[in-house]
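Complex shown without one protein chain; remaining protein chains in place.
On to subunit A.
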C-alpha cells in the first residue's frame, strides 16, 4: 500500500491533469483541473458535462463552486 496522502498532496498530483468532478447533484464534469482556490472552487478546462452518463455540454472553461463538489477523482482518459 502506498503512503497515505493528505489532500494537498492529492491536489498537487492532480492539478493540471484530467479529472472527474462529481457534484452533489450527480452531474459529472470531466476536464483538466486548471486551478483551485481557498474555497475549494475549481476551474476546469476542456470541460465535458455528463448527466446520467450522457454528454450534455462542452465548455472551454468551467468554474465550479467548491461547496457543490461531492468528489474529485483522477480521470483515466
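To be clear about the criterion, contacts are C-beta pairs under 8 Å (C-beta built on N, C-alpha and C of every residue); 3 or more make two chains touch, one makes a residue touch a chain; residues count from 1.
Going forward, contacts and distances are computed from a predicted model.
Q: Can you match the unshown chain of the complex to its UniProt protein name from these: "28S ribosomal protein S28, mitochondrial", "DNA 3'-5' helicase", "Methylosome subunit pICln" or "DNA excision repair protein ERCC-8"?
A: Options "28S ribosomal protein S28, mitochondrial", "DNA 3'-5' helicase", "Methylosome subunit pICln" or "DNA excision repair protein ERCC-8" narrow down to "Methylosome subunit pICln" for the missing chain.
Q: Tell me, which residues in subunit A touch the chain that this view leaves out?
A: Within subunit A, the residues that touch the unshown chain are 1, 4-8, 10-12, 15-16, 34-40, 43, 66-67, 69-72.
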